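Note that this complex is displayed minus one protein chain, with the remaining chains in position.
Labels for the chains are A and B, by order of writing; each one numbers its residues from 1.
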Amino acid sequence: MSDGSTDVLLRLDAVAKRFGGVRALSDVSMTVGRNRIVGIIGPNGAGKTTLFNLMTGAYRADAGTIIFDDQPITDWPPHRIIRAGLARTFQNIRLFAGMTVWEHVLVTQPPEGNVMRGLLPLRWSHAAVSARAEQILKFFGLEKYRDVLARTLPYGIQRKVDMARALAAAPKLLLLDEPVAGMNHEEADELRRLLLRLNEGGLTILLIEHDMAFVMNLCHELYVLDFGVRIAAGEPAAIRSDPVVLDAYLGSEAAC
Amino acid sequence: MLLQQIVNGLTLGAVYTLVALSFSLVMGILSILNLAIGELFMLGGFIGFSVIAANLPLPVALLAGMAGGALVAVVIGKVACEPLRDAPPITPLLSTLGFSIILQNIVTNVWGSDPLQLPSELFDDRLTVGSLSIGVMQIAVIGVAILLVGTLAWLIQSTSAGRALRAVAENRDVARLLGVSVGRIMLHAFALSGALAGAAGVLISLHYAAITPYVGVDTGLKAIAVMVIGGTTNVWGALLAGPLIGIAEVLTVAYGGSQMRDFVVYGLMILVLLLRPQGLLGGARSDLGQRV
Partner (left out) sequence: MSTYHAGLLADIGILTLGALSVYIILATNQLSLGNAGFMGIGSYLSSFLTVELHWPLTAAVVAAALSASVIGIVVGFPALRLKGIYLAIATLGFGEMVRSFLLVFTPMGGSGGYHGMQHVSLGYVWIWTAGILVVILVLEHSHLWLQMRAVHDDETAAGLVGLNTTLIKVGAFGFGAAVAAVAGALFAHHHVYIEPGNFGFERSIDFVLAVILGGSTVGVGALGGAGLLVLLPEWLRFLADWRLAAFGALLVIVLLTRRQGILDRPLLARLSFRGAGP
């Protein structure tokens, strides 16, 4: 698996994690090149979300290292990792129950200027933050839901809000946890186009997904996990016909 | 002397154990603090007093206190807690506070706000073992408490109602899916909780030979500490922690002055919460939140 001439934004080296007696991840290594769209696939329970949780600092790895943007983030607390430019969405969305869509794209932005600015009313003091929030809402077509309580919106819209919230933090790398789960074909397609636009704008994307068509049409390269171990890596075309991968999927109950 | 203090501590601790279990039952079922338990405890004491004053035998006093406690507890459960079970825990907590205010007002209006003394003949019997002089009443208090705790443990472990209680405490939704009538189980839990608190009230009045309307708050708060130290929802934890705290309190008063005792009791509680979140014998953990 060569990165060619692209810069490596995220590198995992022999990362492992166990929960009690269960080895969730063993000796997982991977790299995500700058400006690439990389996918992680594998049957249910393969450890994909655990990997995300390790990258974002929700869990601490038992072994191995994680380097993000040339910084060793293996032991960093989540908020430090996010501030360094790594943002994520959630499999179960996890929007804030009491907040509007507008507030979601405000809250994750680093406040302008110094600490004191963060204490002043947003309306007066944070022009750049508001402008950015407007921009993000527009990008996702969420303007008309601005002042609606985000949790009351339809599922597909909530997913967009989750993504908008992550983007508001101005990340270099966006982690998407099953972004098209529960979406119909049109919605998935719309999302694919949005992600391509973001990628063109310089965003590196790493996603976990079960929807094969979506992943094949979008990712530059794929990593395949099964039972916490990396079993394959490469371009989508190669992965699609890899017998090891097919075996892993056919062998497990959960179909994609 | 020391042994005497320990016996006093055990007697006090027996009462704490019962009230702690009263709190534990509600915590296990609804994960809330029923702040009215202190007043149920107090009410039991007054009911017991009235029965004794009417020259009825002590067991009747005990049963009356338990019945009164159970009845009022069920009312509180139905009115204050059940309708608010999906609200953030602070809401039913304050609702039970409302009931505690109501209860205290009722009691002071019916029985007056002055302490009431129990007939002293009850406390004349004493047992002398060497240099130790233990009131027969103290032994009775400890004995009854142990009996009640044992009965509770048996109920929870070996009866189908107890199993259903444990199921609801474990996971309300799954229990409901499995056919448990959650509403009825809550009722049982509240009734048991009230009965224990009422019994404790009768027992404390026998220990101090008097009852006042203000005994509820302080005992209630200390019982919460006992519950946490032993391990919330753990029956044996409460049985261990009650005497432990009772003795600690009595010894602090004897050797450090009565002002220090709250400091010691709550200090121990905070230590346990921080160093051993599941309590001494293992119960619900203090460091794992409820999922919204």
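Just so we're on the same page, a contact is a pair of C-beta atoms (placed from the backbone, for glycine too) under 8 Å apart; a residue touches a chain by one contact, two chains touch by 3 or more.
Everything numeric in this text was worked out from a predicted model, so none of it was measured.
Touching the missing chain, out of A:51, A:66, A:166 or A:222, is residue A:166.
Remark: the omitted chain is touched by one listed residue; of B:22, B:50, B:100 or B:233 this is B:100.
The chain that is not drawn here is touched, among residues A:103, A:134, A:190 or A:242, by A:103.
Only one of the listed residues, A:118, A:141 or A:182, touches the absent chain: A:118. Within the entire complex, the positions of chain B that touch the omitted partner chain are 27, 31-33, 79-80, 83-84, 87, 89-95, 97-102, 104-106, 109, 217, 221, 224-225, 228, 257, 259-263, 266-267, 269-270, 273-274, 277, 286-290, 292.
Contact residues of chain A toward the unshown chain are 56-58, 77-79, 82-83, 87-88, 90, 94, 96-100, 103, 106-111, 117-123, 126, 129, 147, 165-166, 169.
In the analysis below, only the chains that are shown with their structure count from here on.
In this assembly, the C-alpha centroid of chain A lies 50 Å from the C-alpha centroid of chain B.
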